[in-house]
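What follows is a single structure, and I will ask about it in a moment.
Of the protein chains in this complex, one is absent; all others appear in place.
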Amino acid sequence: MARRLASLAAVAALALTLSACTSGGQAKPSSTGGASGSISAGARGTVVLVTHDSFVISDALIAEFKLKTGYTLEQRAPGDVGVLVNQLVLTKDAPIGDVTFGIDNTFASRAVSNGVLAAYRSPAEGTSAAKFDLDSSNNLTPIDYGDVCVNVDHGWFSAKGIPEPVTLADLAKPAYKDLLAVENPATSSPGLAFMLATVSAFGADGWQGYWSQLKTNGVKIDAGWTDAYTVDFSGSSGKGSRPLVVSYASSPPDEVPAGGTTAPTGALLDTCFRQVEYAGVLAGAKNPAGAKAFIDFMLGDSFQAALPGAMYVYPVSSSVKVPDTWATFAPIPSSPFSMDPAQIDKNRDGWIQKWTDTVIG
Amino acid sequence: MTARGLEVSDVVVEYEAAGRWLPAVAGVSFDVVPGEVLGLLGPSGCGKSTLLRAIAGLERLVRGAVSWDGADLAPVPVHRRGFGLMFQDGQLFPHRDVAGNVAFGLQMAGLGPAERAPRVHELLAMVGLEGFERRQVETLSGGERQRVALARSLAPTPRLLLLDEPLSALDRALREQLAEDLARVLHETRTTAVFVTHDQDEAFAVADRIGVMFSGKLVQVGTAAELRAEGIDRSVRAFLGN
Partner (left out) sequence: MTARRWVGWGLVAAVPLAFLGLFFVLPTGTLIARGFSTGGSLDLSGFGEVFSRPRTWRIVGLTFLQATLGTVFAVGLGIPGAYVLYRRRFRGQWLARALVTVPFVLPTVVVGVAFRSLLAEGGPLGALHLDGTLAAIVAALVFFNYSVVVRTVGGFWAHLDPRAEQAARVLGAPPWRAFLSVTLPALVPAITAAASIVFLFCATAFGIVLILGGIRFGTIETEIWIQTTQFLNLRAASVLSVVQLVVVGAVLGVSGAARRRRERALHLTAVDAARERLGRADWAPAVVTGLVGAVLIALPMLSLVLRSLQTSHGWSLQNYANLATTGGRGVLTGTVWAALGNSVRTAFVATAIAVVVGALVALVVSRRPHSRSGRRAIETLDAVFMLPLGVSAVTVGFGFLIALHRPLGLDIDLRTWWGLVPVAQAVVAVPLVVRSLLPVLRAIDPRLRQAAAMLGASPWRVFQAVDLPMVRRALGLAIGFAFAVSLGEFGATSFLVRPDRPTLPIVIYRLIGRPGAENLGMALAASVVLAALTAAVMMLAERWRPASAMGEL
């Protein structure tokens, strides 16, 4: 009997050893990052950034940050902006990082009202950046902005000899029947922004009526940006069947072939909704000083200059130059739609519900 | 300890049917002395196979005890009892060849390949399968399989060999032939054995003494002559056919 028990215990032990062995083998690379916010060799420690899954920072910039401040940057990215904010809310008693980037004006109020953030006014925030401030509480620091706009396939319209639409109202006209693809605001961030643009344009009383017209006019609803842009949009390499799609003002430069001088697609600048992305120090951060240092760094010239290339957004700082192709192919809309974040937060879920009732039925 | 062999006292084994526990073996006692072959004879469903499995340690005793040379076997797990068991359908290991099957028990006993080979050879010779070492078990006939199973059971020289209807899956002519061989081998090797069968000719051919089981009870134990001479239970007599 003792032998039997011993041999069974051996199976269990084998299992443990196996997993232990493998963990030993893998533990090494991550230990340099100081996984649980512990001390990193020789420097001042680690700053843990919690961001969304579209965040990109080059190794060169991480190295520069370390050189300037002595902090090692470590990243977490649990999902899109909605997942990011909800995760911060759910873990606010024991935050998994020090600083966050990527909360935008459509979700900002949820983060602020849940007490996820600690106030910080960065000395690096210049007047050009301050224009984008959420409010006077200094909970969130603006870093970049971009616009969600209807994109148009120039070639399609010129081939058909139909003038391109200009305004939101045009999209509901019979001339543009079955031409537009949009994303579901319940599952997509640009979809939400476009819905907010229509609320802003047609008012709390009129926007649902506008969507009824769009529906009659054959609008195609997709779950996310990827299938709208790569499957349905005729201007992307997917060569879909619809020449109008909700995307970003910054998308057209990427459709310009190498060495090309004209853009095959463009953004309709009167259909845009302005999205501003913010950074903030997390309440309860283990390394608040490091968090502040990273926010200062994000407002610095080298990070700001890299934003268009890395994340397809405009820098809030006016002291850096955007790429030439952007000036040509991605002009900034002069008067995009926008909305008070507190109003968005209050009404977002209700509007999505109403949108669903109107459009999906 | 003296060599008292197997002692089965008041053994009860139950099985579950439709949510109720029913006795399969209902208080059976008997002894088997070293070197003796005891036959357990009875109709199918009388509990004789269950009793055999209980002796092997494969069934839980509700009551009673099984002991060897006076030592209670309750705390001894199956593989440490030093008993052998031969199934009705052999249960050869399909992924091992003939020699691999016969040598298995020797391997478990810690014998090296050099010691195993001559023993395997000797046993295969004894069961009439000389030169079958490398044959795959899938290619054997039914009779050959049972011979391999017998050789496999005998290889580690078990202190008690339990045989569960070892011949009943074979045809009549083969059965008679094999019954003779079995009796010879058991006596040559002076193996203590309990032999379960529903065929009285087989029992009389192989066993020194025979216990007759009926409805979970051992109704009588004796030599073939005693059984024939003495008057016994009418239902048993009906089954025995005299």
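For the reader, a short list of remarks on this structure follows.
Each chain gets a letter, A and B, in the order it is written, and its residues are counted from 1.
The rule is simple: a residue touches a chain if its C-beta (ideal position, glycine included) is under 8 Å from a C-beta of that chain, and two chains touch if they have at least 3 such contacts.
No experiment lies behind these values; they were computed from the predicted model shown.
Residues of chain B that touch the chain left out of view are 16, 53, 56-58, 60, 74-80, 82-85, 87, 91, 93-97, 99-100, 103-105, 107-109, 113, 116, 138, 152-153, 156, 162. Looking at chain A, the residues touching the absent chain are 1, 3-5, 7-12, 14-16, 18-19, 22-23, 26-27, 29-30, 33, 35-37, 48, 51, 53-59, 74-80, 82-83, 85-87, 89-91, 94, 96, 110, 184, 186-187, 221-227, 229-232, 236-238, 240-241, 247-248, 251, 254-255, 257, 309-310, 312, 349, 352, 356, 360.
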